[in-house]
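Worksheet: one structure, shown below.
With one protein chain held back, the other chains of the complex are shown just where they sit.
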Amino acid sequence: MHRKNKTIIVLGIVAFVAFACPNLLAQDMPDSAAVDLTLDSIAVLDDVQVATGPAPARLDIVRDAEGDQGSSVTLTWHLSPDDGSGADNVTGYEIFRAESPEGEFESVGTASKGMSQFEDATTTDGVTYYYYVAAFSDAGSTPSEISAGVRSSPQWFNSKDANTLVIGLIICLSVIYFIFHAQKGKKFFLRKIAGLEAVDEAIGRATEMGRPILFIPGIMDMDDVQTVAGITILGRIARTIADYDTKLNMPVSRSIVMTTARETIKQAYVAAGRPDAFSDDMVHYLTDEQFGYVAAVDGIMVREKPATCFYLGAFYAESLIMAETGNSIGAIQIAGTAMPAQLPFFVAACDYTLIGEELFAASAYLSGEPKQLGSLKGQDVGKIIAMVVILILCGLFTLAAITGSADILELGNTLQGWFSAS
Amino acid sequence: MNGKQAASYVVLAIVIVAFAVSIVLKGLLVTVGAFLTLFIFSFLYKDNPYYKFAEHLFVGVSAAYWMCMGFWGTMVPNLFGKLYPPMVGPVMPALKDNAAEPFMLIPLILGILLLLRLSSSVGWISRWALAFIVGTTAGLNLIRYLRSDFIQQINNTTFSLYATGATGFNLGETLSNIAIFVSVMTGLIYFFFSKEHKGAFGVGARTGIIVLMVTFGASFGYTVMARISLLVGRMQFLFGDWLGMMQ
Amino acid sequence: MSNGTEQKSIVERLQFIDRRIIFVFIGLAVVIPLLFGVSLEEETTPIVQRLFDFVDALPEESRVLLSFDYGPTTAPEIQPMMDAILRQCAERKAKLYMMAVWATGHNLTGETIAKILNPEYPEYQYGIDYVNLGYKAGNQGLIRLLYVDFKRMYSTDAAGTAIDSIPMMENINSLKNFDLIISFGGGFPGIKEWILYAGDPGKIPVGGGCTAVSAPLLYPYYPNQLVGLLGGAKGAAEYEAALLKAYPKFRGRKMAGMSLMMSQTVAHLVIMLFILFGNTLYFLLRASGKGRS
Partner (left out) sequence: MRRTVPLFITFIVGTVLVLAEFIPHKPFGNLGDDFSLYFDIIAVFAFLLGGGNLIRVHVTKIKRKRKDWIFSIVTLGGFLVMLAAGLLKIGNPGGIQGDVAVIGSLFSDLYMFIFTPLQASMFALLAFFVGSASYRAFRAKNKEATILLIAAFVILLGRTPLGLWVTGGLQDTSLAFLQIPNLANWIMDVPNLAGQRAIMIGIALGVISMSLRVILGVERTYLGQDND
């Protein structure tokens, strides 16, 4: 037990260092596809001054947009001296583009005053473009110098996202590592989750009372991962229900969920050796409309009086309507969702609630398969990474605030920059 | 039994008369809206035929509503309009000159595979479509959640615990920062699966539960308000638009 | 729940008071203030004020995208926010781009234009100062596509006019061309998706107006990923208060959010009384040794 914890912590620290390193390296490697332009290479255009317009802006960098799918050039400029100060008459900037410095320039867009960046997302890859930006006011407009040629191109790797990739890899690899580890017969300790302990009892109760079990997989479609979680739990529960020979009623609000759930339940019944007991009618579609669905589910509840209700998936406002109605008919209710806003209602009105992450862990718990359980341990590594990063960075920032040291602050900011999503 | 039946006929008669009077006084549309509202509210008393009527009507109308929206909003412009634009010319002329996108054959084929579910002999083929759907969900969500809910939420939790304001050290803010720090940490500890909640770890986990309970209580309290405003909207309709009792 | 044979004390029976009695009280609490038409002015909290200040600091002709991501069900809560922000934007002479990622938002867009924008700001011209782009399906995918290529999804406006013939759409190629995006709505897709698929990747300022339910889970995005947030009727009432303070010309007009607050307040008090009542009973029972723990 003790050794293993150490392993996890070490892994966490290694992870933290590992994600930091590639970023350190990435800092020094400019994007090879980018064409940086400094002011030296910008031709000066001095014959188009408009006396009445504002002072011109100064083009700073014109280059291919980084880590994108091409067709995009980024321009940045220094604001016109008359923007926000001076004559303060700039109303905006207009960006012009041509395929040769002498060519016919056409407008590709405008930016509001105070803005110093523009992304031209309408370029054709491989074509060389020349740009200038014109500061305009009611009186007229003043162009900047024309930039040197720039070409847009798509990149094969989104360098801006390198840290996401590394962090993702570490978490995924630790999950995979523990899956394999568990498969080799390694036993893990897993804490109890009250809602899951109660599943068998809840199904048994319905059997004794001779009343049906209601299963609600949320109101979202299969493109929500919570629905997928709900359906995988259904697969485990259906097996028990088939064994107990209890009636299952599953109204759904999405047709694809209906198809998937039927497939899942059918196979559970086959596995239980009771394929004859399965019927497509166990799962029926009502409507895609959230409240139409809940109106009908409420009707089913008060008329059929299920002994047990499962609510596992993605829920919105309907959660409380269902849970309160279920409560009024005296059903045992087990809920689970990763919708933070609905958790309080389930906690208040249901007997057991799987909170957030527990929903995704539930199918692994119920399966009892070592490899599934192993993945849960992998998740814990993720939590350790989270805690270590928060600890280190809060520590650095606090230290910087107390000592007033700019170096520590700098270090903290750099690290924080690496651990950021965009 | 007979008395009960008689009572229900009386109620029905009253509803019909009231409905008729309301149509004469207020017009058909407001009347329909008002009565459907009352039918739904009657569920609060108990299940009854009027609620059943509203419920069944709602299911039928809304199922068709979403189908029509799906057909005209997705199927026509995004499938047929992309597969073979001239085909949708008569209904959506704006699209007919677009270039065809042959890749849209993929969803067409997958959609048809899904429909094969209806056949008992090749029904298993629908699993291919399901596999595609679930694979897409898994692939897309993995990175999305990693980015926005994992990395970014951690990033948001990295700050100096020691807070200073215009007048120097700020005790209140410092305490709040420490509270956030401790709460996030203990909240995470609660979710640990592979470690028993004992000893110091157990203290952390129990603190975590307290944090979660405060969170749930706060959300619940906050929500009470939202739920009531929905009722206010309905009451405004009933007493204002329908009965005309509000200024 | 059922009346057993054993005699139960009054306290014990009140414990399981019929919930229909609670329903009656809540109904009355909402209706009575409505019939008397009183309203409540709120003090503006920072998370609301920040959005207000941001909008107020927008230069003229800034491009503001208003996304109607709600339906009639949440309109009582959200519409007051929309009205207040719309008025402020119009005062700031912003260019208004209206769209919806909710199918139900489409009808509300038309209603809002007809009820607020056209009568109060007759100088606002369609196609030049505001545009109604309508609803498109695709949820978060739509937002992502709009970020990459706006006109690929919106090839026409809601009325079917070709997008290139609308003057104010000329320079809109991506969501990045907007100075501010405000999403109104609490559900999915909504503010969260706007943050994840537009605000975060493009560093575009995103503001939100949502139901009180979704507000707590959007809090974590403030202030880094979200300019400001209006939560529920209270948020709306606070925004209205800020508006009244900055633009006294609106004084004397009926503010929907504020009148909503009165009914809510009374209903709140009723619910709190019930909670106190329930707990008192509970402790009385426990004291007499009959309570369950």
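By letter and in written order, the chains are A, B and C; residue numbering begins at 1 in each of them.
What we mean here is this: contacts are C-beta pairs under 8 Å (C-beta built on N, C-alpha and C of every residue); 3 or more make two chains touch, one makes a residue touch a chain.
The structure presented is a predicted model; accordingly, all values stated were derived computationally and were not measured.
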{"item": "Given B:Ile23, B:Met69, B:Met87 or B:Met246, the one touching the chain that is not displayed", "value": "B:Met69"}
{"item": "Residue of A:Gly195, A:Gly218, A:Gly378 or A:Gly412 touching the missing chain in the full complex", "value": "A:Gly378"}
{"item": "Which of C:Arg19, C:Lys115, C:Lys203 or C:Arg251 contacts the chain that the document leaves out", "value": "C:Arg19"}
{"item": "Contact set of chain B toward the excluded chain (per top definition)", "value": "29, 32-34, 36-37, 40-41, 43-44, 52-75, 78-79, 90-93, 103-104, 106-108, 110-112, 114-115, 117-118, 124, 127-143, 145-146, 149-150, 153-154, 156-157, 172, 176, 179-184, 186-188, 190-191, 208-225, 227-228, 230-231, 233-234, 237"}
{"item": "Sites on chain A contacted by the missing partner chain, in the whole complex", "value": "67-70, 154-158, 161, 164-165, 168, 171-172, 175-176, 179, 221, 223, 225, 228-229, 231-232, 234-236, 239, 254-256, 258-260, 263-264, 266-268, 270-271, 281, 284-289, 291-292, 294-295, 303, 317, 320-321, 323-324, 327, 338, 340, 343, 345, 347-349, 355-361, 363-364, 367, 371-372, 375-376, 378-379, 382-383, 386"}
{"item": "Residues of chain C in contact with the chain not shown", "value": "17, 19, 22-23, 25-27, 30, 40, 45, 71-74, 103, 106-107, 110, 134, 137-141, 144-145, 148, 158-160, 216-217, 219-220, 234, 264-265, 267-272, 274-275, 277-279, 282-283, 293"}
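Note that in this section only the chains that are shown with their structure count from here on.
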{"item": "Chain A-chain B separation of Cα centroids, rounded to whole Å", "value": "18"}
{"item": "Centre distance in Å when chain B and chain C are each reduced to the mean of their C-alpha atoms", "value": "15"}
{"item": "Geometric centre distance via CA averages, chain C-chain A, whole Å", "value": "23"}
{"item": "Residues of chain B engaged with two or more neighbouring chains", "value": "147-148, 152, 215, 219, 223, 227"}
{"item": "Numbers and ranges of chain A residues touching at least 2 other chains", "value": "291, 340-341, 421-422"}
{"item": "For the chain A and chain B complex, residues of the former touching the latter", "value": "5, 163-164, 167-168, 171-172, 188-191, 222-225, 228, 256, 259-260, 262-263, 285-289, 291-293, 295-296, 298-299, 302-303, 320, 340-341, 343-345, 347-348, 355-358, 361, 376-377, 379-380, 382-383, 386-387, 389-391, 393-394, 397-398, 400-402, 412, 416, 419-422"}
{"item": "Chain C contact footprint on chain B (complex, rising order)", "value": "44-45, 69-70, 73-74, 78, 94-95, 144, 147-148, 152-153, 156, 215, 218-219, 222-236, 239-240, 245-247"}
{"item": "Partner chain B, residues of chain C touching it in the complex", "value": "20, 23, 26-27, 30-31, 34-35, 37, 73-77, 103, 135-137, 155-156, 160, 162, 195-196, 200, 211-213, 215-217, 220, 224-225, 231-234, 260, 263-264, 267-268, 271"}
